[in-house]
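Of the protein chains in this complex, all but one are displayed in their positions.
Note that the chains are named A, B and C in the order they appear, and that numbering of residues resets to 1 at the start of each chain.
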Amino acid sequence: MEFFELGKISLLIGFGLIVLGFWGILSQKNIIKIILSFTIMETGVNILIVSLGYVKGKTAPIIDSAVEQGANHSVLGQVVDPVPQALVLTAIVIGFGTTALLLAYAMKLFKAKRTLQINNFNDLKW
Amino acid sequence: MVDPIYIIAAALGVGFAIGILGNIGRNFAGGLTLATIAFMSFVSAQWFAGFYFGNVSSSYIFTAGFQPPLSINLLMGAEEAFLTFIVNLLGLLGGIYLFVNFKRKGRNAFVIYLVLLMGFNVVIMTRDIFNLFVFLEITSIATAGLILIEKGNRAVGAGFKYLLATSIISSMLLIGIIFAYFYTGTLNIDMIIESNLRYMVGGPIIIFLILISAILELKPFPANGWGLDVYEGAHQGFSAIVSAGTATASLYMLYKLLPIASPEWSYYIALLGAVTFIGANLLGVKQRFARRVLAYSSVGQLGLLMLILGLRGFLGPNVNYVFFGILITNILAKTGFFWLVGIVKANEIKEWAIIRRKPFLLFLMGVFIFALVGFPPFPSFFSKWTFVMDLANHGLFGWISVIIIGSFLEAVYLMRWFGYAVKSEDDYKFDFKIQIHKITPIIILTALLFVIGYFTAQFTETGAMINFIPLLFVAVLYFADALPIWVKNTIAILGMGIYFYFTYPQLDNLRLIFEVIFIIGGILTLIAGYNYKGKRQGFYPVALLMFAGLAAIIEAQTTLEFFYGWELMTAGSYFLIIRGKKSMPHALSYMLFSLGGAYALLMAFSIANIGVVFPSLDILNNIANYPVWAYGLLLAGFLTKTASVGLHIWLPGAHGEAESDVSPMVSAILLKAGVFGVLLTLIGMGQSTYDLGTLAYILGWVGAITVFVGNLGAVFQEDAKRLLAYSSIGQLGYIVFAFAIMTHLGWLTGFTYTINHFMYKAVLFLTIGAVVLRVGTHNMYEMGGLIKRMPLAFIAVLIGIIALSGVPPLSGFTGKWLFYNAVIEKGWYFQGVLVFFSGGLAFLYLYRLIQTVFLGQLKDNLRNVKEISFWFLIPIYVLIIGLMVFAAMPQLVLQPLGTLIANYFPNNQLVWEGSYAYTAIGHWTGTGVMISIMVMFLGTLLLVKLSTRKAHKLKQFDIVFSGERPHRPETTHVAHNMYAGFYKAVWPFTLPAVETFWNWISDFIHETAGFVRRIYSGNGQAYMLHIVLFIIIMFFITIGGTI
Amino acid sequence: MLRNLLISLLLLSFVYIFYNLYVGFTPKTELDGIAAHYADKGAAEIGAANLVTAVVVTYRGFDTLGEVTILFLTASIIGFFLKLTEADENKVIIHRGTSELLVTSSNLLVPIIILFGIYVFMNGHLTPGGGFQGGAIIASAVALAILANPNMHINHQIILWVESISGVVFVLIGVLGILLAGGFLDNRVLPQGQFGTLLSAGAIPIIYSFIGLKVGAEISNILEKYQKSQKES
Partner (left out) sequence: MNNEIIYILIASFIGLLSFVLAALAIQSKKLSVAVIATGVVSLFSSILFLLMAAPDVAMTEASIGSGLTTLIYFYVLNKIKKYHA
């Protein structure tokens, strides 16, 4: 049953989405599609982060009646790792910001040439 | 000390607060932004000053009141203080420069800019790896935003590519970070370093992901198309900030993260740096557009800095000196240059001729280019020197070659650009304006470059020995450039005179000879300058720059001082040469050969420096490590300056096209710097315990062939100055050959030639130059019959060529006599024959100087031409007197020379008895020959005069024309193309193959660059593909096999 | 074709890299490093029942400041990116009859959603959620309102004020941390209070509320810019 652990499976899901995202980024010509692939990749990274913080059988890092508290509200050994969750919050927000900006760029590019094919935007080269 | 956290608090507090202002008060928002940046600069400046004076120590800033690793901490150490100070200061200047552009975009632009700078600060200071990621993202996003202050689709395209690329990179970084956390349980960089992550399962991959992202931020070749596009596409005011700020922050980030990895990573980074440095600069050669040239140069410099970072283990205590010296030069010069591009607004580098409309801008451009190429007195010169010396100490000559090749390629395109700016035709309709808020920051940067350069020199023991007073004098002349010519000329002459007066008592005889040639010769040629009218803008600073360099070479106690003088002299002479009307290509080739030579010297000095504590110039004596290489490189370096065969193709153009009084400076005087160098090398070789006879033997052959090629080339010239230039090549060949003989007599010959060549070449070039000024052409066939109009010039040329050709009674004969004695004694018969035969060629071309220029028929348009200028005649006749004295009483000079040479070759084979000189082969007396020839000459003259008293004077138009109408006017001159038949027979011996060879090299570089740069297709997706490819390839190179 | 082959090779290489990471991965059974400290002492040190909040607002509060800054940056950039001309600004979007249902329900729902958002960020230290989630919820309310009535004139100035003031207050509380407590962004400028109540965990509820307001305002700002860009011709 080594393989069948939630942490490992979601790690695989994360890796899978990252690779799929890369595939889209490298193969799609449509700018919106490329940005979508980025979003998929970011989702994958987020899953990766959370699954690394997961500890089998532990509860969410919130001290309420559901967990047994030790002295001074210590919940050591009861909860999953709070740090990756904090990091992933940041990552999600950053991802949102980047995506919004990329899309703004996409609109601007579309306005300039009335096309979304990335091959058409090579004014600067060599 | 103000807590550095206030840098961040102030930036963000003000940034957030500006939102309230709404759309009103853009000026206020801008002012507030600048004030905040000023505050940020003040805080970091305060820390930097504290570290500089040693009254503070590194301190950690703990956020949230917890010790790391529990919460994020920042570090303010000496490096951080310096870097944040630089970034903030540049940010402040950039804010002033971009004020108007920001204002146009609204207050948001100010805020974004402020936040960007804050981001740089945190990236530099933070010790938490995830925090690093967050603030790196801040800088990326802010950059992507500010690219848009430039209008147009190009900027949008560039920003989009940038955002795509950085998104991929940051995803990789994030994956690495989270795994690092998983394995080490901490996000603090110091703790991760302690945790030995690299020994854990999967650790190498994690480290790989983190480091490869940090490396990709540095735009390694070839995965850097996006970076180039940003530099090119963004507003140039902002590109400067990207180039300086991002470079600084990303480099320091890599520096912080490197200790996590195993030591081999340093090697990989050095390798990538090398590839980037050479790759980017190679492609730069092919660029035509100003912005893109700067982009390639920026990336190239990043490569160099990566290289230093990778090799830091070999630098010991000098690592900061080297790294920060090159970094600061790059930042200041590149920023200034970008801003200059923003002012001048000429797209193609050819169009940069318009910069001449504002000569001050040309000066700034020159400063930036010479700082980037690594000339003194800029910091990079000293840092590169130390870097190369340290590398050599560890035997890393491959890396030295990388630095040299990259620097050379960079010099190629920067110097070409500068050449266009100085010389190409300015017939463009568009113009540019200088705005005070744009020029002020650039001026501050320039001043900083000089000041920091000075302090950089003071940091090292040898650097502190450099005498900067001559350079200060040059600066004075630069600022006095508005004065009339005679004032400046007098100041220059007085300055050089005073310098000579104070320095000559300290010199040994060997150096005194060269000091007299350089300084007294310089003063004499400067006298001719009184002839010019007006202001002659820019002439005096650059001429004095060259003389300052020559003086520094003479005075040098250490190899560093010598190299410093050498580079100053190169820079000064380059500026002098490029002043000529058609000098653009010649000045470039002069510069490139000189740089090549200088790099050879650098390499040789570094070899000599191995294991040496104090690099005095004496280390060139008896170099113990790789002696053949060291002396060979030294000779190669100096021979570029003496224009020996193979390295000679720059000379004819450079000397031929120079101004009338510049030609003697660069020919009679400057070439002797090369001779001085050759001499130093030979002295060193003489004391070597290794057998270096073969090297001297080869040198002898090089000299001999040079004599032949130079003289043969001179024969076929129609241009009087080029003829003299080729003749210089040949004459320098004699000198090199004579010194290479390595005997007492040989050296005596060498010195005799050196002194004489200085005098007669100065006489000839001054006279011909003065004639050219009068007749307005270099072409001899357009002259003729000038003897009637310019008798004094004729006499000067006559004496000059008698001296040169080695006919008695003048000093050339002294030289020849000694020469054959030396050759026979040494037994170099084949070479001797070649040189002897070449001497015959000298008659062929020297004859033309008299026959074509002064004899024959006077051209119609020259009927009223006047005698050459009085101001030229003074130095000419002073020198002629010198020639006569030397010829009549050679013992005056040769006897002390003999004593001097006896230091090196004690076996003095020349014995003097009064005016009689004896060798094993024969004897000769200069005085006697002079007296007898004079008697014969005067007697014959008298006889002829008396016997032809009643002869009919034939006028020019006594000849009858038969109505012919020649199509090519020059063909009517009897002496046109005089040796055409001869040329058909011997042309291969003029070695056109040498020129073909160098052209082939140049073409090869261009072709390669043109081919490689096609990878930058401009497609954002292709750039992402490059990045991914780069990651994968690096993965398999670094750890692929070890899993 | 060659390109597809290359891409496939690259993707396979990534699979190879990730496979190696995966093979070396053994899920944790116990917390270690700083996580163990947070689980053990976090509640006592910070006073927040939600440990994620403790990490986000205090332990790694500096990151959060950066995160807020990123949103702020994005909003600012999009602000001058999607700037409209005066004429476009005043244009009225002719929309294909928004359904009555949507308008009514939005009028009803928007205040409730906003209230919910406020609840989420005020209780961030006790229950799941916090400033980012609450801010996002408020922004969704704004989005709903805009969708229901595309021509609705949102008072831009209010958004700006909320955004600016909450940002400034965030930084100021951070600075107070230096002056009154252990360092920048230390939450112990206020007493810890009774564990598990609304007014506990020092300054966390206040900081998180302002973060919530700021995030809400920033995202609304972004959405509004996108909405307005629809008018551009």
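Criterion: a residue touches a chain if its C-beta (ideal position, glycine included) is under 8 Å from a C-beta of that chain, and two chains touch if they have at least 3 such contacts.
These figures come from a predicted structure and were not determined experimentally.
Q: Out of all the chains shown, which come into contact with the hidden one?
A: Answer for the hidden chain's contacts among shown chains: A, C.
Q: Write down which of C:S140, C:S166 or C:N221 is the residue touching the left-out chain.
A: Touches the omitted chain: C:S140.
Q: Among C:N50, C:T64, C:S164 or C:N187, choose the residue that contacts the chain missing from this document, as touch is defined above.
A: Residue touching the chain left out of view: C:N50.
Q: List every residue of chain A that touches the chain not included in the displayed model.
A: Spelled out for chain A, the touching residues are 4-7, 9-10, 12-13, 16-17, 20-21, 23-24, 27-28, 30, 32-33, 36-37, 39-40, 43, 46-47, 50-51, 53-54, 56-62, 79-80, 85, 88-89, 92-93, 95-96, 99-100, 103, 106-107, 110-111, 114, 116.
Q: Could you pull out which residues of chain C are in touch with the chain that's been left out?
A: Listed in rising order, the touching residues are 50, 52-53, 120, 128-130, 132-133, 136-137, 139-140, 143, 219, 222-223, 226-227, 229-230, 232.
Keep this in mind: only the chains that are shown with their structure count from here on.
Q: Pick one for the touching-chains graph, please: line, ring, star, complete, other.
A: complete
Q: Farthest chain from chain A, comparing Cα centres?
A: Between chain A and every other chain, the largest centroid distance is to B.
Q: Could you please state the distance in Å, as a whole number, between where the Cα atoms of chain A are centred and where those of chain C are centred?
A: The answer is 16 Å.
Q: What whole-Å value do you get for the distance between chain B and chain C if each is reduced to the mean of its CA atoms?
A: 55
Q: Quick check: how many Å separate the C-alpha centres of chain A and chain B?
A: Centre-to-centre distance between chain A and chain B: 51 Å.
Q: Got the chain B residues that touch at least 2 other chains?
A: Expected reply: 130, 134, 137, 141, 144-145, 179, 181-182, 187, 1025, 1028.
Q: If I count partner chains per residue in chain A, which residues reach a count of at least 2?
A: Residue numbers touching two or more other chains: 18, 22, 26, 53, 83, 87, 90, 94, 97-98, 101, 105, 108.
Q: Which chain C residues qualify as touching chain A in the complex?
A: 4, 7, 10-11, 14-15, 18, 21-22, 25, 27-31, 34-36, 38-44, 49-52, 54-56, 59-60, 63-64, 66-67, 70-71, 73-74, 77-78, 81-82, 126-128, 132, 195-196, 215, 219, 222, 226, 229
Q: What does chain A use to touch chain B in their complex?
A: Where chain A meets chain B, its residues are 18, 22, 25-26, 29, 31, 34, 38, 41-42, 45, 48-49, 52-53, 83-84, 87, 90-91, 94, 97-98, 101-102, 105-106, 108-109, 112-113, 118-119, 121-126.
Q: With touch defined as at the start, can you tell me which chain B residues reach chain A in the complex?
A: On the chain B side, the touching residues are 130, 134, 137, 141, 144-145, 153-154, 156-160, 163-164, 167-168, 171, 174-175, 178-179, 181-182, 187, 228-229, 232-233, 286, 292, 1013-1014, 1016-1021, 1024-1025, 1028.
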